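Input: a single structure, listed below in structure tokens.
Only one protein chain is missing; all other protein chains are in place.
In order of appearance the chains are A, B and C, and numbering begins at 1 in each one.
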Amino acid sequence: MTVLSRRELITATLLQRESIGEQYHVLTFDVPKGIAAEPGQFTMLRGAEWGEAPLLPRPMSYLTAGTTPSVLIKVAGEGTIRMARSTPGEPFTLLGPLGNTWRPPAQGRRPVLVAGGVGIAPLLFFARRLHETGIRPLAIYGGRTTRDLPLDDELSEIADVTLATEDGSRGHHGRVTDVLAKMLSEDALVYTCGPDRMMAKIAELCAERDVPCEVSLETPMACGYGVCLGCPVPTTDAGYIYACTQGPCIDARRVAWGKGEHAPHKRPEPKRIAP
Amino acid sequence: MTVLSRRELITATLLQRESIGEQYHVLTFDVPKGIAAEPGQFTMLRGAEWGEAPLLPRPMSYLTAGTTPSVLIKVAGEGTIRMARSTPGEPFTLLGPLGNTWRPPAQGRRPVLVAGGVGIAPLLFFARRLHETGIRPLAIYGGRTTRDLPLDDELSEIADVTLATEDGSRGHHGRVTDVLAKMLSEDALVYTCGPDRMMAKIAELCAERDVPCEVSLETPMACGYGVCLGCPVPTTDAGYIYACTQGPCIDARRVAWGKGEHAPHKRPEPKRIAP
Amino acid sequence: MTDQAVSVGSLTLKNPILTASGCFGYGLEYDDFYDVATLGGICTKGLSLHPRLGNAPERICETPAGMLNAIGLANVGVEVFCAEKLPKLRARGVTVIANIFASSVEDFVAIAERLDAESGVAAIELNVSCPNVKEGGIEFGKDPLMSARVTEAVRKATRIPLWVKMSPEAGDIAAVAKACEAAGADAVTAINTIRGLSIDSELRRARLANSTGGLSGPALRPIALRIVWELAGKVSIPIIGIGGIFTARDAIEFLLAGATAVQVGTANFSDPAAAKKIADGVREYCETRGLAAKDLIGIARP
Partner (left out) sequence: MTDQAVSVGSLTLKNPILTASGCFGYGLEYDDFYDVATLGGICTKGLSLHPRLGNAPERICETPAGMLNAIGLANVGVEVFCAEKLPKLRARGVTVIANIFASSVEDFVAIAERLDAESGVAAIELNVSCPNVKEGGIEFGKDPLMSARVTEAVRKATRIPLWVKMSPEAGDIAAVAKACEAAGADAVTAINTIRGLSIDSELRRARLANSTGGLSGPALRPIALRIVWELAGKVSIPIIGIGGIFTARDAIEFLLAGATAVQVGTANFSDPAAAKKIADGVREYCETRGLAAKDLIGIARP
């Protein structure tokens, strides 16, 4: 874990919005003095002119840092819809850098990055950092269909990537977990970010083969810096860790997968209704 | 009173925003099938993407109608600030045409239009309509300073205009009411729109000389079409008229000026505080 | 084609979407917009025994995701309503719920008797929860005994189905609802507005002439939804949900929470056709899932 730099709320204008289909958009901001964010960290992002609704800032992983920090957003609801519609020059507030960083790669272990959809953001940032230090990681990147693989080219440049789509429209026909199951070796060090079910399965695979696995947690957040206590994630010691300050990056073995309901899509299926 | 055309809620994109200083902006919308609004009528205007706040649409007088209807807005608060920042292509909802129209000019009476600041909007629209029918009205147009006389050139083209500014930076040094007091003749028919205090004074002047006077009322509105009962204006018969459906244009003699507090700026001065 | 009909006691509504009292006039102001008869029903502006002028301006102001109103129950009175408004509504085939208000039990009864003499009133909604009048109103609605007294008296005075509108300011809303159920109410409407205040920091005074006003709009929605959720577990008569419903999704949330039908209020102000659009949206939601509207009622409950 690197020493974290001072957290700050800055107002920055949008430099550009790069749309990758309708669902995915890269927002790049103008921050002359720079943001010293590390891979794995996130920012609480909000339109400075949103008024009183939507009220809360949205947690977004840094895709890049420095004087032109960027995030990759996937449209989910009101907040990301507004981000997807934003135009250059529009002011945003960015609170950050928040949370901890990916653990540094261990000697003698090959980093394997497993990304699901928008989960690519903190992992691509990490891969670039590894690239700078001369490490070329393995990567498995999957989504429902081709459209759900934004920034795959960027990843391929600096990692040995296997793509996977559930509909087979691109790369391996199936899930990233199938791919990982086949190629996971004892000397791997897995980093993963994506839907909870995916991360849970990957955590399981790694546990079976006793391979260290680091996950990036996703849970609703109000403050992002440790004061609202709104982001607990159940842990195996029957307690909670708070994703914004003790996470988002954490050893997969500490997470009580399935317990609690810390990600909307993680929740059990709705009860059947008599037609 | 002309027969009013069908009221409708339409979603239209902003064609252009013409800013006249920071305070005043003309918003023009793209409405292929056209809006058959008459001078004096208004629309309830709201950004289609404002979300849940600000909640209510804002009443705005039509400056022009047809396939490119427009309004002249003066920045007051959150809603008009957003309108002032809006960019072409942005979608708005327009409910209208609402309210009644200016009474038609009477035979043998010279129309005199008295406008205060943004009150110019419904009167310029009216002057243009008069122009089409070959009538060139007198007009008195005033504001605090030069900056508060948007669209004065447009008005001058089709009316004999006397300008007035309270700081003397343009035209007559003083108020429109001073000018009117000097030039008001028995055969006049006064139409006025502006701050309540101004309209009240003009109503008084006209009453003294027994000159008919039509005012356009300004009051907060929630619906604009007669169902919320939020827009009452006290009348001389100790009752109320509802500005959105029985107004905004009304014979000045019916209004119980000073009674009630139907315009924010009309309210008594705040109580003095012990320093 | 999914079945959108829902039953509120003996009354069957075409669909679960109604319009809220005071936010839809007398239902005769919509000819330009759509056929109001397509709705589940409309609630009239609150009717009193005699006409009321209402409060002095300003009566309304905006608040975050909501608005305050202190209209003061301006209305034409039950007599004029029966003579001039009701016949037109009848002719158009509109399902009419007459929302009534009084500051005494006797007057409540008198209004109900007058309405009972008419045909075409599908239900009477007792407004015992108006926050904007000096007497009656909310004081009735906060007290289970008083609410029950009004309900019981009106119940005796008419065969028309009775709905009682709950005040969110009651300390124990469930107790009020239960008392009304016991007193013969056919349904409870939840909720009326909560009193709020807005101050102009420049003029240093309350924005409304009445100082306080009732809060409505999306800001109120989570509170209203919670109250519907609570009442659904406490009373066995149908609950009509209301509070900040602006979209079909909002309406569905109320049905899932246990409401049998919902009312759309403030949303009509920004879009006169809001209620119709919401009704269409609920139908779509049901169609895509092969459900009838009544299948939605309460299924989000544990």
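By definition in this document, a contact is a pair of C-beta atoms (placed from the backbone, for glycine too) under 8 Å apart; a residue touches a chain by one contact, two chains touch by 3 or more.
It should be emphasised that the depicted structure is a prediction, and the values quoted were computed from it without experimental measurement.
> Looking at the whole complex, which visible chains does the left-out chain touch?
A, B, C
> Quick one: which of C:Thr2, C:Thr38 or C:Thr212 touches the chain that's been left out?
C:Thr212
> Using the touch definition up top, pick the residue from A:Ala36, A:Leu55 or A:Ile135 that touches the left-out chain.
In the complete complex, the chain left out is touched by residue A:Leu55.
> Using the document's definition of touch, tell me which of A:Leu95, A:Leu130 or A:Ala164 contacts the absent chain.
Among A:Leu95, A:Leu130 or A:Ala164, only A:Leu95 touches the chain that is not shown.
> Using the document's contact rule, name the residues of chain A that touch the chain not shown here.
Listed in rising order, the touching residues are 6-9, 44, 46, 52-57, 93, 95, 219-234, 239-240, 260-262, 264, 267, 270-271, 273.
> State which residues belonging to chain C touch the missing partner chain.
63-66, 68, 142, 169-172, 194-199, 201, 204-206, 211-212, 215, 217-223, 225-226, 229, 244, 249, 252-253, 256-257, 285, 299-300, 302
> Could you please point out the chain B residues that touch the chain left off the display?
52-53, 271, 273-275
Here, only the chains that are shown with their structure count from here on.
> Smallest number of touch links from chain B to reach chain C?
Minimum step count, chain B to chain C: 1.
> Among the chain pairs here, which one is joined by the most contacts?
Top of the contact-pair ranking: B-C.
> I'd like the Å distance between the centres of chain B and chain C, where a centre is the mean of that chain's Cα atoms.
35
> Take the average of all CA coordinates in chain A, do the same for chain B, and state the distance between these two points in whole angstrom.
53
> Compute the distance, rounded to whole Å, between the mean C-alpha positions of chain A and chain C.
About 46 Å, centre to centre.
> Among the residues of chain A, pick out those that touch two or more other chains and give their numbers.
52-53
> Show the residues in chain C shared as contacts by 2 or more other chains, in ascending order.
64-65, 218
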